[in-house]
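Comments concern the structure below.
Only a single protein chain was left out; the remaining protein chains are all shown in position.
Chain naming follows the written order as A and B, and within any one chain the residues start at number 1.
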């Protein structure tokens, strides 16, 4: 077990085509970002709808949302991914199944599985944040909006949600970052995202420590960058005269 | 769907569950111990210690657990060899336990820190007025109160870890999920075993979080 340190390894050719190891990382990062953003869009939309449902004065509606949250929060992400990747395609109607399993390129079907899986998984968490945000508002806000003749959808859209979202930007940020980190499970169904490329680099080059150090640095930078971005968003939407939750 | 194949596979699945629980318990115990030490470092007046703990937490919280597991699996044998100077065989189990401990420590550190900070400053003053040292105050006065307050959070984090142990799939450890996958593949019923695994995880996590919620109510009342 002799180890040869070589920090220049990333600029070396992988021996596969004319790519360097750095190219692999760039491709991997691209996949990671694509998966995370796509999943986040699903999570934000679905999670908001579910979060609103949980606060609506209707037992059935809020019950459905609660059941969703419990289901998706209490099954490990990896089990959910396997279900979406291996099991759900088997349940599709025959012609659709054939298309999904045979006509579709394996990368695309894996991508669909992981995006749907992460999106629905994260939606349960976003739902809880949105609900917390809405319930944190003074009860009088809803009453005042209704007193002016707003319908229930208008109350949510014009009065409750704009305020709730502002309150929950910090916890939403950490969920957003979690999507990036969680997208690494895609490597387990063969998608060549950042972690998979790192593993491959480690195996091909035998420069294990360098390979993982770079991956760590990329994740770390990504994290910091997104955090700064969300702080800017928070500042931008901050309301004058209101003490923001994240501020000092 | 035909679930009849699960009954004969139960002993194997149970062995998998035992491994899952071992990983979880060792991860929690190690994570809490290491996390508490880190929390005390973060709260200490030494800039060096507190910055180190801060960097540790920041670092582990910005990378995926799966990356940590994979990395440790590949790296621990090297590191041990550098330390001990000889080839020390380490199994995937050990490297996974180390990975969980170190990763969870970052999360437990934040929970413990918040717990300690939630205890009023007056308690520290009162204990020191009685002549206790800083160490005594922490050990006898502050930490016992803080741990009581943060028990629900620690338990919640433990339930998350219970689910996250399934990630050891990546290094081929036969935990509960992997044993279900393997047993299902053998008899060509992988979907049924996957559903079964999902249901078992769900029932355990759901009941555990239900109990934690009840405990939380009892503590806050």
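Please note the rule applied: a residue touches a chain if its C-beta (ideal position, glycine included) is under 8 Å from a C-beta of that chain, and two chains touch if they have at least 3 such contacts.
The working rule: contacts and distances are computed from a predicted model.
*Asks:* Since a chain is absent, check the UniProt entry for it and pick the matching name: "D-amino-acid oxidase (EC)", "Glutamate/aspartate import ATP-binding protein GltL", "1,2-phenylacetyl-CoA epoxidase subunit B" or "Thiazole synthase".
*Replies:* Missing chain, UniProt protein name: "Glutamate/aspartate import ATP-binding protein GltL".
*Asks:* Missing chain touches which shown chains?
*Replies:* Output: missing chain touches A.
*Asks:* Looking beyond the chains shown, say which of A:86, A:100 or A:150 touches the absent one.
*Replies:* A:150
*Asks:* Where the complex has a chain not shown, which of A:20, A:141 or A:213 is the residue touching it?
*Replies:* A:141
*Asks:* Give the residue, chosen from A:13, A:158, A:174 or A:221, that touches the chain omitted from the document.
*Replies:* A:158
*Asks:* Counting contacts across the full complex, list the positions on chain A that touch the omitted chain.
*Replies:* These residues touch the chain not displayed: 138, 140-141, 143-151, 154, 158-159, 162-163, 166, 239-242.
FYI, only the chains that are shown with their structure count from here on.
*Asks:* Where the CA atoms of chain A average out and where those of chain B average out, how many Å apart are those spots?
*Replies:* One centre to the other, that is 22 Å.
*Asks:* Considering only the defined contacts, which chain A positions touch chain B in the complex?
*Replies:* 1, 3, 70-71, 73-80, 82-83, 86-87, 90, 177, 181-182, 184-185, 187-188, 195, 198-199, 202, 208-209, 212, 215-216, 219-220, 222-224
*Asks:* Can you name the residues of chain B that touch chain A in the complex?
*Replies:* Going by the criterion above, the answer is residues 59, 61-67, 70-71, 74-75, 77-78, 81, 87, 163-164, 166-167, 169-170, 177, 181, 190-191, 194-195, 197-198, 201-202, 205-206, 209.
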